[in-house]
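Below is a structure I'd like to ask you about.
Note that one protein chain is taken out, while the other chains of the complex remain in position.
Here the chain labels run A, B and C in written order, and each chain numbers its own residues starting at 1.
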Amino acid sequence: MKLEGAGLTRVRPFVLMATVVIPALLRKLTNGQDRVTASGRNLGQVVADLERQFPGLREHLVEDDELKPSVAVSIDGEMGMAGVLEPVRENSEIFFIPAIGGG
Amino acid sequence: MAASTTNGFKVIGTRPIRHDGVDKVTGRAKYGADYAFPGMLHGKVLRSPHAHANIKSIKIDKALALPGVKAIVTADDLPKLPDKMEAAGEQAINLNHLSMNILARGKALYDGHAIAAVAATSSHIADEALRLIEVEYEPLAPVMTVEDGMKPGATILLPTLRNKEDGPDKETNVAAHLQFKRGDVAEGFKQADYVVEREFKTAMVHQGYIEPHNAIGIYNADGHATIYCSTQGSFVVRSLSAAVLGISEGKIKVVPAEIGGGFGGKTTVYLEPLAVLLSQKTGHPVKMTMTRAEVLRATGPTSGSTIRCKMGATKDGKLVAAQCWLAYEAGGFPGSPVGAGAMTILAPYNIPNILVDAYDVVVNRPKTAAYRAPGASNAAMASETVLDELAEKCGIDPLDIRLINGSHEGTPQTVGPPFKRIGLIETIEAIKNGEHYKSRLTGPNRGRGVASGFWFNVGLQSSATINIHTDGTVSLVIGSVDIGGTRAAQAMIAAEVLGVDVNDVRPTIADTDSIGHTDVTGGSRTCFATGWAVYEAAQDCIRQLKERAAKLWEKKPDEVVFENGMLSPAQPGGDLKPMSIKQIAPRLARTGGPIVGRATINARAVGPAFATICVDVEVDPDTGKTQILRATIAQDVGKAIHPAYVEGQMQGGTAQGIGWALNEEYFYDDRGILRNTGLLDYRMPTCLDLPPIETLIVEVPTPGHPLGIRGVGEVSIVPPPAAVANAIYHAVGVRMTELPMSPSRLLKAILKKRAAGETQAAAAD
Amino acid sequence: MHAITYETPKSLDEAVKLMAAHGEKARALSGGTDLLIQLRAGTRRPEYVVNIKNIPELTRISFSLQHGLKLGAAVPCIEIHENGDMRKYYPGLTEAAHLIGSLQIQSRASVGGNLCNGSPAADATPALIALGAQARVVGPKGERMVPVESFCLAPGRTVLQPGELLVEFHIPAPERRASDAYLRFIPRNEMDIAVVGVGAALTLDMSDDRVVAARIALGAVGPTPILAAEAAKSLIGKPLDAAAIDNAARLAIAASSPIDDMRGTAEFRRHVVGVLTRRTLAKAAERARE
Partner (left out) sequence: MANKVIVETTINGDPVELLCEPRQSLLEVLRDVLELTGSKEGCLTGDCGACTVVIDGRPVCSCLMLGVEAAGKNVSTIEGLATGAALHVLQRKFLEHASLQCGICTPGFLMSAKALLDRNPNPTEAEIRYALAGNLCRCTGYDKIVRAVTDAAATMAGRSSRTAHGGAVPAETASGMVSEMLAKGEDK
């Protein structure tokens, strides 16, 4: 599945800047930074921008143009349900967290 | 005993008789094993007698020759699936591992691992056929603990397993390492006046639902299949069975039977694909049911674990740093709930500096499955007893130290995002102000313990349909199986919104062809998410009802209002009389046809749950046996729809937590063979082992949910083991760090303490 | 389960003939609460299952103060508990029978079945041994009396030869100032198998508190139920004070040979043998003094 509209393959310039909190074990890819900024109108675009800044990060988050099944995302305190299409606002705070099931 | 008001609800907050009640007290309700079909065969599974072995050969000729045996299948009859994580339904799952768990391929990874399945004309013949299947095994050394699995040079279970840190060349039993970090723990501990560090071990335990797994597969010559089974999620059975069998999902219909308990254990598949496969081979419906021994040996219990927990506090009880290390047994395939353990272990508290490391380790035990707040009880056993010890060192009441540090709105979670409005503090206060905690506990060898617990809860997808009948009653169709009275709660939500009597709502749980996708009854999501869909579906009915009334009254829909179950013109006056649903229902045909309200959601805004429990125990110091004298649990439920069933969830989780605390455990011998394969020696609490469990319902509504509902199903199991451990300490002065705190273990600790005391006394002389 | 043939003899004679005819292929069915589980698990695979619950000698309780007790091997445990003489004169045996499983189990399970199953943890067996019960066994070669302490040979194995049937227990009439008790330790409050069981019977001197006769038996702490003869002997002629009881408890521990298993460690069991011996002796003494 190609997600042209999601901007995974085309990166256009954005002014919107979101804060992304990097999972502890991936901070080696961001020079130890735990919070970085990235641009994008949705999660897919933000990940593409992260990959541009920190090569190698994308493969930990996205696979086959979709958020990895084992990864969940929280944007501004709400669990994202739309995967790479999850909208991102200016100054959004994005957390990548392990997916949780329940009993 | 609700802490807040009912907010003017008419139905919500009342205690009507459940709609499926009569069926369930008369024996009429049909659970999976109660179905039978003409020509039906019976299937049985041959299981590995070894914990770890290569399968050299499987010979089935003798078994096939037994009169009455119709088919035998092995892993060769299943397609090979990709060895990577994929989304199947709502789950992230490695389908190759799932398939290999259903029938071992080349290697048996635990005692009880399925090797082959037989279909025969009776279950007795199928059983006899199992004895005739000849399997040649090459036994391998079993790896039974996380320590054994993690040590250098450990025997490897899965030759293709790799983890990110060790890279693509290194064979390993460690499937994953997770880390959560905030601040600087080294600096944090420097600020601490008191530091407590302990290592804990918790035993593998089973959900213990009373109904064994069951499935009936009916494969049609046209390529369509129907599965009847008792499951927590009919859609997950459909997607996983389709994947394992290599059939398109749409060709399988799953009919959810009534379900006799699950607690997370019935959120995956074991027998379902086999029943379809055997049906495909024989052309007959095939029924499969597990024995209790099969349930214990080969379905998913929850992980045993090793946890190290270090916490530091200043003299005034303020937590300044915490470091935790968790390793959980995944079973024969990756996927323990260690991630959840890591994210819950410190969640109730605001601690500036934290470092949590978590490891998922494969061992020669059954592949674990979800169990009520998976991973959280193990974790809370560690953190909540360490906190009790810190409270003692600080000289602060154990509830007060929780109030001082308790998470509230805005506190960052372990994973980072801040909590929205939550009710932990309210649960602690409910216990503190309750009669139980205020009462004096007297008598020798008696002690009181408290603990708190956290669980995320989940949202996910649900669908609901409401049909308005011509007599004004309604049928409510949902896809969430009813495992503990949720039908009644869903019907109450529909009745509340529509302003009809709850008995005029008839709830039905539909098969996968008859309702939109609905995720599992699990994760405490059913009242929250499906209830939300029901609320929206009822709103959809109201929109349509307003249109019909407008048509009858020759007005615009926005000139009609719906209040208290009555449709009336927005502008009073004239001779238009308000109409109830009962009154308008017969006129639907002439105003455009039937009304079907519908809604689907993928719920966000999940409200996390917290609970605090107070337990009194009496210990027999001569035998190490603990009796629970009294237990009171306070839980934030957001909004109690049917308080009786909310109390039931709180009591049930507490009871399971007490069982986990005192006696339940998987007992493997040196060869990795499970010794306690029955309910005689897998000791779940009986009615004589528990006091009446008292409940304090706390209602802090979940922001964003139209009714303020918070999931209630899981969190009650989180704090009991720690609370019992704390109570035991206050009774006899020993800190227990191993679950279960069985008489053997507790007596040993008591005698050790006594001996140490005598030595000290002798030294003092 | 494999296929079986079911027989229901109406008399002891008929039963003995059936058992003799089928020898090792036959297994007597009393309450069935152990046998059915073993048949399903395939650990016993008899071709013939002989229901012995329609035979008068096996299903009656006859008691007199002169002749003592004859307890049919197939009497369900619940009937023992409901019998006033049993509760009054053999309270230890009665409470042992009332501890076997749930009420559902007690409605079926029998003391004879409990013994013939050969489990070292059988609750009724230490109580029987303490009372000096003899088992009446009838077989193709006639009949014999076997002291209950000699009945079990190993876990799951007894002295019963192919074709033999346990008919009833003969238990001496109770003396004055005598009584018995049985206590067991289990992790839960119901439904468990004994981790340790201790039965004791005591006769006290008519004028003072000295022990005239004593028997102590242990369950679940060896391959078979154990008669702790030394422990009992140590009490004879002594007043039943704390020192005597402690000494007997120590000797009872010495008589035990427990193993580690899922129900408890050997170390734990040895300790609990001492605890329960003390408690059981105290309880039996209290009853004897009444």
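Operating definition for what follows: a contact is a pair of C-beta atoms (placed from the backbone, for glycine too) under 8 Å apart; a residue touches a chain by one contact, two chains touch by 3 or more.
For clarity, every value in this text was computed on a predicted model and none was experimentally measured.
> Could you tell me which shown chains are touched by the chain that is not displayed?
B, C
> Sort through B:Ser48, B:Thr344 or B:Thr695 and give me the one touching the missing partner chain.
Within the whole complex, the residue contacting the unshown chain is B:Thr695.
> Identify the residue among B:Gly39, B:Gly678 or B:Gly757 that touches the chain left out of the display.
Selected residue, touching the omitted chain: B:Gly678.
> From the list B:Pro643, B:Gly672, B:Pro701 or B:Pro740, which touches the chain that is not on show?
B:Pro643
> Touching the hidden chain in the full complex, which residues of chain C are there? Just list them.
Residues 1-6, 8, 29, 31-33, 36-37, 39-40, 49, 51, 53, 78, 99, 101-105, 107-108, 183-186, 189-191, 276, 279 of chain C touch the chain that is not shown.
> Pick out the residues on chain B that sit against the missing chain.
Chain B touches the missing chain through residues 1, 15, 17-18, 20-22, 24-31, 33-34, 36, 67, 124, 207-212, 258-263, 289, 291-292, 435-436, 439, 483-485, 618, 623, 627, 629-630, 632, 642-645, 647-649, 651-652, 654-656, 678-680, 684-688, 690-696.
As a convention for this text, only the chains that are shown with their structure count from here on.
> Just say which it is for the chain contacts: an open line, a closed ring, a star, complete, or other.
Contact map by chain: line.
> Measuring from the mean C-alpha position of chain A to the mean C-alpha position of chain C, what distance in angstrom results?
Distance between chain centres, rounded to whole Å: 70 Å.
> If you average the CA atoms of chain B and of chain C, how many Å lie between those two points?
43
> Which stretch or stretches of chain C touch chain B in the complex?
Going by the criterion above, the answer is residues 1-3, 42, 185, 187-193, 195, 261-265, 267-268, 271-272, 275.
> Can you list the residues on chain B that touch chain A in the complex?
85-87, 90-93, 164-165, 177-181, 207, 262-265, 267, 337, 339-340, 343, 370-374, 415-418, 420, 455-459, 522-525, 602-606, 711, 713-714
> Taking the complex as given, what residues does chain B use to touch chain C?
124, 127-128, 131, 622-625, 627, 662-663, 667, 675-676, 680-681, 683, 685-689, 742-744, 747-748, 751
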